[in-house]
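Note that this complex is displayed minus one protein chain, with the remaining chains in position.
Lettered A, B and C in written order, each chain numbered from 1.
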C-alpha cells in the first residue's frame, strides 16, 4: 500500500473549510498512506473562510478558488493541475462539481449520497468523463478489512444460499432538535433543500443499504418503508423502518435511526445463509462473528487467523490486535483509488463504490420515501 | 420468596412425559422456590409413557391419568385434589384442558401461545372459572429481574415518551429440515395442525411481542408483516419480519427467525424514548444497558447498584454477580403465582402474564399472518 | 438428573437461619432437581431464630435442634433420620459438626473453606466416617457445565502441555468498612476468630485456587504471596496477589480482591498450553473461549455445538442459549452427590470436591499467609 515510489496524486477539494467534519476526514484519508498531496481547493462558499482555510492547509493562494466551477476550469488548464478532486459539500452541491470535474478530465472522489435528487443522480450517470476520469463514492464503511472479508466469504459460497439480512444504523445525536440550537451538521442534514427528500435514510440509511449490498451481493426487488420524524418541527425523517425483498427470495430488514438514545454510530450487519452466518458491527470493526451451522461461533479478527483475500485488497496495515478504525477504512478507499488512477487497480477492481452504486443509493432513498408515503406498500426500484 | 411456612401447592401436569423439554422446565420452576409439589399428571397420550413417567416423578399410580378430562374430573373430586395444573402440551392441546380445569375450579398454568387458533383463544377468554380459579400464561421471559426493572424504568418516565422499539428473537435450530429427521420438537412446531397458523411467529415471535408489550406498555395499532418459510417443504414460517405502529406514534420492528445461523436463543429488546434508552438480551440476562441522553452508557446488573423495585417483585434470589438464568426467571412466575393463589399476590399484581395477554398474543399471530398474506399491508388487531 | 423415581434424600441443615445468604442458596440447590427434602435443622445458635426459621421451612418442631451435636445424636437414632446434612455456618463452625455427622454415619455437605485452621482440616481428614458416610465440599463453581468441559478439554490434551494459568476473583463489596456498619456477612468474614487467618484469600481466593486446580489438574509446587488489608481497621486481608509455580514448570498468578471497585463477583480463569488456550468468567458462565494456536477464537457455549463430556456429568439442564447460572451449578453438586449417596455416582466420580480438596484449600491459605509474612518468599505446601 503506497510507499511505492510513485508520484503523489495532486488533489483538490470542494468544501471542507474550517470547522467541517467530513472534509477533515477526507484529508486524513488522503494523507495516511502517502498517495495524495492537497494542492488546490474551493473550500467554502464564504470567500474569507475559503482563503483562510486554504492558508491553514498550505494551499497556494492562487489555487484557492471562490467556486468549484472556476476551479475546474483553471486546474484543467494548468500543466500541474490537480489529478483528482474530493467533493465534500452537502448533498445538493454534489452534482454540479462532480459533473464539471469529470467533464474536465479530473478524477472525482465524492461523498455520499451521490446527489440530493434522483434526477441529478441519473443525469450524473449520463455524464461522459473526459480523459478516462474515474469516480469514487466514499461509502467508507466498505473499506473495513473485515467487510471485505465478509464479502469474500459470501462470494466463496461459505454461507451457502443467503436467506436473511439484518442491517441497522443507530445513532442518537438528533434526539433533540440540534438543528435549532446551532449545530451546522444538524442544520443541513435535516433541511430538504440541502439533503434531499431523505433525512436519516439519506445520511445513514444509504450507508447501511450500501453495506448490505456490498457484502451480500443480493439484488433488491422491493422495499416497504415506514419513515418517521419524531422530533417536533423536524422536516425530514429521523427514524427509518424498512423491510426488503431480494431477488431469489432472501428477505431483509433495515433500521436507521438518529434518535436511538445510547447509540453513537451503531452500523451493524448480519447475514445468514443456509450454511453459515456472519455478524459485524462498525463500532468494534476489528472483530467479526462467523458461524457454520452446527459448529461453535468463531470470532474472526482483522488480519487474524484464517485464510482470506490478499492483504492488499483488504487494506490491512498492522497486525491483528492492533486496532484499525474509521480513518484507516476511509484511507483504504483513497489509496486503492490511487491505484486505479495509476492504472494499477486490478487487484481492487470491483471493491470500490462506483457512480452506479451512488445511483442505486439515491434510488433506494426515493423508493423508501415513496413506500412510506404510500402506506408502506412494497415499492420496486423501477417504480421511482 | 417461598420458604414462608405455607403449605405447598398441590400441582398436576398435563403433558410433560419423558423426553419432553418444556414439561421438565416447568417442574424445575415449580420446585425451585419450594412452593409446589407435583402429585398428579396426565403426562402423555401414550398410556405406557404416561405411567412410567408418573412413576419416575413419584406420582402415585392412581393419580396418573390417561387423559386430562379424566384428571380434571377426578382431581376436582378428591379432598386432597390438586390446587393447580400445568399445561405443557403442544398448542392445539391448550384450550381443552385449560377450559376443563378452570371450570373445575383448579388454577391453570399454561404454556404459550395460549391456543392454536384465535377462535379457541377467544372462547377461552369467555370461560367462567369456578371457585375463583386463576390463570397464568408462562411468558417466562417476563420473569427476568432486569425485565421487571426495565418495565419499572419505562413506567417511571425515566425514558420519557417512547419513540422506537426493536424486538428480535433469533435462533438457528431449524436451519435444516429437523422436522424430517426425527426431532419431535421440530415436528409439532412446524405442523399447522398442532401449532396453528404460525410457526416461528407463534413459537418465538409471541415471546418477543409479549416482552416488548410488557416492558414498554405501548398499545399496538397495526402490524405489517412479511413471513417466510425458507426450508424446502416446511409448512410454517421460519423467518418473520414485522413493522409495528403503536398508539401515540411510536414505531417498532420485530424480527423472529429460526434459521439465523449462529444464534441460539437470541431474544433481545431495545427501547428508546426521548430521554433515555434501554437494551437487554436474554442470553446475557443479568446485564442491561441504560443510557440517558447525553450521558455515558450505564450497565445495570441484576440486583446491582441502582434504586429499583422491591426485590420481592423482581424475584432476585442471589446477589449481583451471581448469575441467575432461564430457570430462575421461569421459577419466579411459579412462585409469584403461588402468592396469587394464596391470596398474597398484591405485590406482584400486574406482573404476571394473563389470559388476556394470551388472547393478544394469538391476535398478534393472526394479524401478522393476515398481513403477510395480503402483501404486507398494515393490519389492525380489530381486523382479525 | 433426578426425576428418576428414587426416594428423596432426607436432609438436615446446620446454620442457615433466617437472613443467612449461603444457607438459602443451599436449600434452593437441594430442591432444584428434586433429590432432597429438608426435614431437620440446627439453624441458628439463637434458639428463637432457630425455631422460627424451622417453622418457616416446614421443619417439624421436634426436629429443630438447639445445637448440631444434639442434632447429630438424635437424627442418627431415628429410623427416619436424615441421610445427609448441609453445614452452612461460618468457617470456625465447620469442623465440629462435620466430624460429628460423619462419625454418626450421616453424609456431609460442607461449605468452603473446609475449616478455619489447618489443624482442624487435618484432624477432619483423619476422621473415620461411620457407615460409609461421604463428604462433599461445596466449591460450587466447579459445577458449571463449561468448567466441566474445560477440565475435559485439558485432560484430553487439547491444550497440550500447560504453561500459564491466570486466576482471579475480584469483588468490591468490602471497599468500605462494611463490617462496622451492620453487615453480618462482612463481620464474620473479616473476623479472624470466625474466618481463620485468611480474609479474601479464604473467602474467595480458595474458590479461585480450587477452580484452577480442578480445571488444570496442575499440582502446586510453591506460592509467593503479597496480602494486603487496605481498609483502615480491617483485621484480615482484602487484596491478595500471588504467584504460583507448578510441578512440571507451569507458572501462574492469582489475584483475589474485595476492594476492586466495579467488580461484583468476577471469578475468572485463563489457561494456556502449547497447543491451545481457554478463558472463562463466572459472570458470563454460559460462554467459554477456546482457541487453538493459529486458528480463530471459538466461543463455546453451555450445551452448544462441540463434542463434549456426557450431559449427565456436565449437568446441562436446558438447551444452549437458555442461560443457567450460579444456582444451577450449585444444584449440580447437590444432585450429583445424591447419585453418589445412592451408589449411582460412577459417572460423576472425580468431579465432586472432596475433603482432600478442602485440606488443600486450607493449606493454600496457610502457605500464602506464611509467604506474605515472610516478605513474599516462595513457600511450599510441605512447609505449613
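The rule is simple: contacts are C-beta pairs under 8 Å (C-beta built on N, C-alpha and C of every residue); 3 or more make two chains touch, one makes a residue touch a chain.
What you see is a predicted model, and the numbers here were worked out from it, not measured in a lab.
Asks: Among the options C:92, C:189 or C:270, which residue touches the chain absent from this view?
Replies: From the options C:92, C:189 or C:270, the contact with the absent chain belongs to C:270.
Asks: So one chain is hidden, and I want to know which residue out of C:4, C:117 or C:228 touches that hidden chain in the complete assembly.
Replies: Among C:4, C:117 or C:228, only C:228 touches the chain that is not shown.
Asks: Against the chain that's been left off, what residues of chain A make contact? List them.
Replies: Residues 3-5, 21, 24-25, 27-28, 31-34, 55-58, 171, 263-266, 282-286, 301, 304, 317-328 of chain A touch the chain absent from view.
Asks: To test your reading of the contact rule: which positions on chain B touch the chain that is missing from view?
Replies: 290, 294-301, 304-306
Asks: Residues of chain C in contact with the chain that isn't shown?
Replies: 159, 163-164, 166, 168, 172, 175-176, 224, 226, 228, 230, 239, 241, 243, 245, 249, 251-253, 255, 257, 259-263, 270, 272-277, 279, 289-293, 297, 375-378
Here is the rule we go by: only the chains that are shown with their structure count from here on.
Asks: Per the centroid of Cα atoms for each chain, what is the distance between chain B and chain C, given in Å?
Replies: It comes to 34 Å between the two C-alpha centres.
Asks: CA centre of chain A versus CA centre of chain C: separation in Å?
Replies: For chain A versus chain C, the centre distance works out to 55 Å.
Asks: Based only on mean CA positions, could you tell me how far chain A sits from chain B in angstrom?
Replies: 43
Asks: What are the residues of chain C that contact at least two other chains?
Replies: Only 301, 304 qualify.
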